[in-house]
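What follows is a short report on a single structure.
Of the protein chains in this complex, one is absent; all others appear in place.
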Amino acid sequence: MLFPVLFGVSLFIFVVMRVVPGDVAQTILGTDATPAALKQLRQDFGLNLPLYEQYLNWIGGVLTGDFGESMRTGKEVLPDILNRFKLTFELTFLSALISWVIAIPLGIIAAMKRNSNVDFGVRIISLLGVSVPNFALATVLILILSLMFSYSTPVGYVGFFENPMRNLEIMVIPAIVLGTAMAGAVMRMTRSSVLEILRQDFIRTIRAKGAKERVVIFQHALRNAMIPILTIIGLQIGTLLGGTVIIEQIFSLPGLGQLVLTGITQRDFMVVQGAVLFIAFVFVMINLLVDILYSYLDPRISYK
Amino acid sequence: MKQFLKRLRQDKVGLIGSIGVLLVIIVGFLAPVIAPYSPEQMFTEHTMEGPSGQFIFGTDEFGRDIFSRIVYGTQVSLKVGLIAVGVGATGGLIFGLLAGYFQGKTDQVIMRIMDVFFAFPDILLALTIVAVLGPSVTNTMIAIGIVFTPVFTRVVRGTVISVKENEYITNAVAIGVSPVKIISKHITPNIMAPFIVQITLGLSGAILTEAALSFLGLGVQPPDPSWGVMLNSSRAYMEFAPWTILFPAGAIVFTIFCFNLLGDSLRDILDPKLK
């Protein structure tokens, strides 16, 4: 699964970047450039070579760990990607964490009290979270926080291992914005998975044996419900990795999303190709991990 | 069907959702009747005015009536949602049926291709597709549709595979009923439930994606009144003209919220395991 998918992604992004109208040399040199300078620059980037040769050069490099250099800044692509991945991954992880803290308990409660007013309320709140475009939520939040609590969006980024407190201070608001949207989906999945498990025979048996409701939920139902929940969490983390673009831009966070976005507007092929391939790789790996966890949890589930 | 409607009525969440969705659709259809002005008309004497009797939601930086723009924006959003989901759902239905029914090589090829699209971050995929096709409402809808195809394909394929295990279908295959007939007569009706749920959820996803693309400057083209465009261009005025952002945001949240409510409740009702 890994290689065919990554091969497909690499081919797709390579072709797309060549089809998108625009010229990297012209975007770099701007309106003052002479045709000779433009031609020289294109040649420097190897854009005069036949397409298949360009692709082979690139993918050959990638296979040996050389993602090439940014056309815009001359910086090596791979170290830059890895560096930014730390941020994007942390942001993703924090948002996921926030959404779990909110969503999983709520989902369980809603399932336990299905069709009650509590269930009704929980579902509405969680759906509200999914219904707000996150860029709007982010800008409104910045305005309100800055007027009421003199909050300022982070100025300059500090890595987690350099200064954990400062880092969390920077990350928490963006993580909340992303987490809110994610919480709704996790909540729904938790609710329906728990509902489904609660209806199964073995739970009825346990109940019939007179086990406490708390034991039923936490020891039996939740453990079994974790499997579908895990699947959606894996998917969500994967989607978030690429979905942080807008939030990174609004909160001035130097993450992967910004790298790709600038890359696209500048037609910096090397950066976009490298970063997209990398994101796809991580996405596939996460899903693989989820699959592994799945089979690890699998024996406990009762097959029909 | 009757039972279905009854259950929908019983579920408060679903009821609110369906009423809301209905309302949005009615507003969309009756836009020319409801809106007092043309969405593009600029009242140059009345730029950035707060809500008043003449302009109940206020005006934007060009002096356009925000209420009229929101009402017409309903059409744009519905159009984007329906066509994008239409593209995604049709693609998903075809590929999912093929992959799920024939399995083996066909399945392998189709699902690997879907995986490629799936592994591609949503927004970036939409962004690159719009960049290639050129920005316009139609291309935005196609791009979002393509982004949605893998999800629909997975849903359909999964259901087809589980339905196929049923004895009556194995029997039908055994006595030599043609695949076309099996798919159309026996399989398709069974996959409708999860498919419809995915469609309702897709609709809200499409409207949100359109808004996100507008933020990146690649959504609907001005001066068309899309909620996403309105929301994005009014962010700069949020502080001294909050009405320019409040009402479009309200419209988006309300619509997506209702579609989600409906989808959520449909899932509850249609999921056979939860009956």
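The first chain written gets the first letter, and so on, giving A and B; residue counts start at 1 in each chain.
Convention: a residue touches a chain if its C-beta (ideal position, glycine included) is under 8 Å from a C-beta of that chain, and two chains touch if they have at least 3 such contacts.
Following the convention adopted for this analysis, contacts and distances are computed from a predicted model.
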Quiz item: Absent chain per UniProt: "tRNA uridine-5-carboxymethylaminomethyl(34) synthesis GTPase MnmE", "Peptide/nickel transport system substrate-binding protein", "Heme exporter protein B" or "nitrogenase"?
Solution: "Peptide/nickel transport system substrate-binding protein"
Exercise. Pick out which of A:T64, A:N117 or A:S150 touches the chain that's been left out of the picture.
Key: A:S150
Quiz item: In the full complex, which of B:L23, B:M42, B:L82 or B:V109 touches the chain missing from this view?
Solution: B:M42
Self-check item: Residue of A:S126, A:Q236, A:Q249 or A:Q273 touching the missing chain in the full complex
Solution: A:Q249
Quiz item: Taking the entire complex into account, which one of A:Q40, A:Q54 or A:Q200 touches the absent chain?
Solution: A:Q40
Self-check item: Residues in chain A touching the chain absent from view
Solution: 20-23, 25-34, 36-38, 40-41, 44, 72-75, 80, 84, 97-98, 101, 104-105, 139, 142-143, 145-146, 149-153, 155-157, 165-166, 168-170, 172-173, 176, 218, 222, 249-255, 258-259, 262, 264-267
Self-check item: Positions on chain B contacted by the hidden chain, ascending
Solution: 40, 42, 44, 47, 61-62, 131, 134-136, 216-218, 221-223, 233, 235-240
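By definition in this document, only the chains that are shown with their structure count from here on.
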Practice problem: Would you kindly tell me how far, in whole Å, the mean C-alpha position of chain B lies from that of chain A? | Solution: 21
Quiz item: Can you name the residues of chain B that touch chain A in the complex?
Solution: 11-13, 112-113, 115-116, 118-124, 127-129, 131-132, 134, 204, 208, 211-212, 215-216, 228, 231-232, 235, 238-239, 245, 249, 252-253, 256-257, 260-261, 264, 267-268, 271, 273-274
Self-check item: chain A - residues contacting chain B, complex
Solution: 1, 4-6, 8-9, 12-13, 16-17, 19-21, 115, 120, 123-124, 127-128, 130-136, 139-140, 143, 184, 188, 192, 195-196, 199, 238-239, 241-243, 245-246, 260-261, 264, 276, 279-280, 283-284
